[in-house]
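Got a structure here, written out as structure tokens. Questions coming.
Yeah, one chain of the complex is gone here, protein chain that is, but the others are all in their spots.
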Amino acid sequence: MTVTLAQAINRGIHDAMEADDRVLMFGEDVGKLGGVFRVTDTLQETFGTDRVYDTPLAESGIIGTAIGLAMYGFRPVAEMQFDGFAYPAFEQFTSHLAKMRNRSRGRVKLPVTVRIPFGGGIGAVEHHSESPETYWAHTAGLKVVSPGTVADGYAMTRAAIAADDPVIVLEPKRRYWMKDDLELPVTTEPLHKAVVRRPGTDVTVVAYGPMLKTAMEAADAAEEEGWSLEVVDLRSLSPIDTDTLVASLQRTGRMVVVHEAAQSLGPAAEIAARMQQEAFYHLEAPILRATGYDTPYPPAMLEEFWLPDVDRILDRVEEALDY
Amino acid sequence: MTVTLAQAINRGIHDAMEADDRVLMFGEDVGKLGGVFRVTDTLQETFGTDRVYDTPLAESGIIGTAIGLAMYGFRPVAEMQFDGFAYPAFEQFTSHLAKMRNRSRGRVKLPVTVRIPFGGGIGAVEHHSESPETYWAHTAGLKVVSPGTVADGYAMTRAAIAADDPVIVLEPKRRYWMKDDLELPVTTEPLHKAVVRRPGTDVTVVAYGPMLKTAMEAADAAEEEGWSLEVVDLRSLSPIDTDTLVASLQRTGRMVVVHEAAQSLGPAAEIAARMQQEAFYHLEAPILRATGYDTPYPPAMLEEFWLPDVDRILDRVEEALDY
Amino acid sequence: MGASQPAGDVDPSTLLPPAEPVHLLDPDGTYHEDPDHPVDLDDDQLRMLYRHMVVTRKVDREAINLQRQGQLGVYASLLGQEAAQVGGAFALSEEDWVFPSYREMGAAVTRGVDTGKMLHLFRGTWLSDHDPYEHHFALYSIPIGTQALHAAGFAMGAKFDDNPIVTMAYFGDGATSEGDPHEAMTFAGVFKAPVVFFVQNNQWAISVPLDQQTAAPTLAHKAVGYGMPGHHCDGNDVLATYAVTRKAVDRARSGAGPALIEALTYRMEAHTTSDDPSRYRTRQEEEEAAKTDPIVRYKLFLEKEGLLDADLGEQVEAEAAAEATRMRDEIYEAPHGDPMELFEHVYVDDTGHFERQREVLATELAARDGEVSA
Partner (left out) sequence: MGASQPAGDVDPSTLLPPAEPVHLLDPDGTYHEDPDHPVDLDDDQLRMLYRHMVVTRKVDREAINLQRQGQLGVYASLLGQEAAQVGGAFALSEEDWVFPSYREMGAAVTRGVDTGKMLHLFRGTWLSDHDPYEHHFALYSIPIGTQALHAAGFAMGAKFDDNPIVTMAYFGDGATSEGDPHEAMTFAGVFKAPVVFFVQNNQWAISVPLDQQTAAPTLAHKAVGYGMPGHHCDGNDVLATYAVTRKAVDRARSGAGPALIEALTYRMEAHTTSDDPSRYRTRQEEEEAAKTDPIVRYKLFLEKEGLLDADLGEQVEAEAAAEATRMRDEIYEAPHGDPMELFEHVYVDDTGHFERQREVLATELAARDGEVSA
């Protein structure tokens, strides 16, 4: 069937809740309203207000009670309404959700999934378009993933909920309406694996979440220039699948990493650091970055100048090829 | 005069308060107690409870009211008692302290200094030894610095308070008792500049804050092996002084970056990413990293195995030289 | 110590709200005097309240239109909350400061802020575009409840300075669940900061009704936990709102410390233009609420008192229409932002931050220009 990414995620939560009655889903406006993006549409009707519920307006409360619920034995799926509104919960994320298992020497496990619609490109007001993945990916104890395809929207949601570790699922909100075929059961790579979405020979382009589609478009456009791009869907930001990236870089010798997040200390920095170390003798050019700038996310009318797009990717590709 | 780093910082705050009666200092236990590390000792006696005061136990409250005070016209110096306890204020840091000036098109400036004792090596319990610099350095709108010498303890404190931008000063708590000569007035490089602390020819070692002293010790030890290390004190994590780093790398061809923070998405990743791009043809070896592991900070009895030390730095130096 | 005396020195019962919200105007406009809540306004001021409400209603409607026409990305209407916002803000003096959330067009109108400038945030020309220092009206704060701390800090500053100003933080019923307003009230209580926390209880936080937000008897009952008085008023009654706020503002100015006001009102519109309230509340509820329209009630009062005739009524409508036109023009004529400005305001002193990134963007812009001219 053809579904949107939002529908695929909805179906993923639905099927997880159906398969395991210990799965709960909660957050701000996820119940009757079905979430501000309708990702949780009809779930409350189907599973009742004890399993799908609206919380008070308090993000630390959402993550903190998710931890308590997980200690009790539930498998909570919590939503942060937008990327920019997860920050009030930062202490519960970093000091507890990430560290409780380690602190307890493995005795307390927290199978909590946190869904966060993230990224820009929807013309929203401030705080609704951020890419805070660095904050989570740098935090030991969390797993951080982002689906870039409709199938992964379903499969990564299921895998995150099934995982016994806390997983942050960064949902690319500007792709919620992206449509594709979804055949169940979906078989995809494990949660922590990167996937080559399009093989190529000249330059590897690494992207995830909202930028995967942009990278694929760049690869199409590059063809016209006579460049063959290999597109790798990173999928997981913690852990990062170094081996798949290195293998691709060994084939192409050149790599451009794409993300919306601000450049300095963004995920592309980590990938560049790893690649130049692990594939030093294969580098035909430095690892280049096509990312957001080191400024706050811009107002809606300027976001097209801030966000990486096909042109910015191709500029970096060309720069890499020029070495 | 010979003073400790803590005393140099204390003197810096004191002199700033004496020079400008709009400077306020507040936080948890900074008043009568003089701070848990005595960094603010005697300041309340000297300047009174209206200018140096204890707050309720609420970090978001501390940063949020600092913003209000700055809008009113004060120059607040706020303390977060420990690295691991700044997280409750994360939203005020990222959504307001960092972004208010940009949001207001330059009309609202927030000359706020936030002092955070950070890093490990003091045998403390959990949450008291963290290195969260990535969180701040990745956040556009903040400046982030860390003094590695006694003189910089004074000078960077003064410069941070004098700056019209919000500045996070990460104070290397394990070096609070480190002694050195302090001659006033101190003349040091501007806040955003890196400084070569020790020239050398074989490998550049980049460090900051608590690891500067360790890097200097590594350079001494390396001499015995016949290796000449150039030690660069990064000083500023946002911005990063790329030019000084590139210049050093062009001289040595090899670089090891040191920090306590977890490796993935730590500052060394950003430096590696920049160096391999800007000095691509000068690299004799990949940029290597001597850092903490991607795990939560360990219990006191294991911290020696987790923290970078002279040996870990020299291992990386040797590895770089082996290329 | 052990079983010692309580921490504070006030009688807690004086901090509790009255059993019934303060209410001075009946739906038919009849005014009931309440000696505890005098309305110390002259006729011009009473008319001014009306003017502000009507202008607010008009620009609010116009903003909705602008959104429908694609001129704004989104807009958060305050329909139905005019009395709460105007009545509250009218109790402040010019030197006082307002710290709004994102729905405070009525407070902005009352303060004299350029309504057109207030819309740039929603249009996305820039993240905001009025000068907070001009009318002492802080920037809209989108992260819920965070501005309460800025208001508290600002008020602490005024107190340290012996400057007799008061700050007012507007926030919603939903915001009372967040940690920040809690911490703000804690700080304000301890420092006796001259700040008034003004909660517009419009019954909804997007789709979440009040009884799923808190189990508190009323939001005003939270005040006692911070050692400050909690007030409770009919927020659709502009005179009650004014009088209650005025009392709290005067008290704060006198040095007696902060207060919490809960103004009971109703969000008659969707949460924002992106929202669809039919998914979570009934038409019937909305229709009931519409009957308590704050402007209708106040107009009846003015007419009864002989303060408003047809002429004046028309004059106010005309003023409102003119303001709406000015606002519309500002938005239509707003120049597109300059992309290079993205780097301009991040730091006062950006040495070392943007040299290379400025170059990347400049190159991209040049390439676009090339494509356009080519």
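Should a chain be cited, it is by its letter among A, B and C, assigned in written order, with residues numbered from 1 in that chain.
The working rule: a contact is a pair of C-beta atoms (placed from the backbone, for glycine too) under 8 Å apart; a residue touches a chain by one contact, two chains touch by 3 or more.
Since this is a predicted model, take the numbers as computed values, not measurements.
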Partner chains on view for the chain not depicted: A, B, C
Hidden partner chain, touching residue among C:Gln213, C:Thr273 or C:Gln357: C:Gln213
Residue, one of C:Thr56, C:Gln147 or C:Thr265, that touches the chain absent here: C:Thr265
Full-complex contact with the absent chain, from B:Gly84, B:Pro117, B:Gly141 or B:Pro267: B:Gly84
Residues of chain B in contact with the chain not shown: 28-29, 31-34, 36, 54, 56-61, 84-85, 87-88, 123-127, 263, 293-296, 298-303, 305-306, 311-312, 315
Contacts of chain A with the absent chain, listed as residue ranges: 24, 50-51, 55-56, 58, 60-61, 63-74, 88, 91-92, 95-96, 100-109, 140-141, 143, 163-165, 190, 192-193, 236, 238-242
Footprint left on chain C by the chain that the document does not show: 1-4, 6-8, 10-12, 15-16, 20-21, 23, 177-180, 182-183, 186, 189-190, 192, 203, 210-219, 221-228, 232-237, 257, 264-266, 288-289, 292, 294
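Heads up, the rule we're going with is that only the chains that are shown with their structure count from here on.
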Chain separated most widely from chain A, comparing mean CA positions: C
Distance between the centres, which are taken as Cα means, of chain B and chain A, whole angstrom: 30
Junction residues of chain B - those touching two or more other chains: 60, 88, 91, 95, 102-103, 140-141, 238, 240
Shared interface positions of chain C, touching two or more other chains: 126-127, 143, 179-180, 346, 353
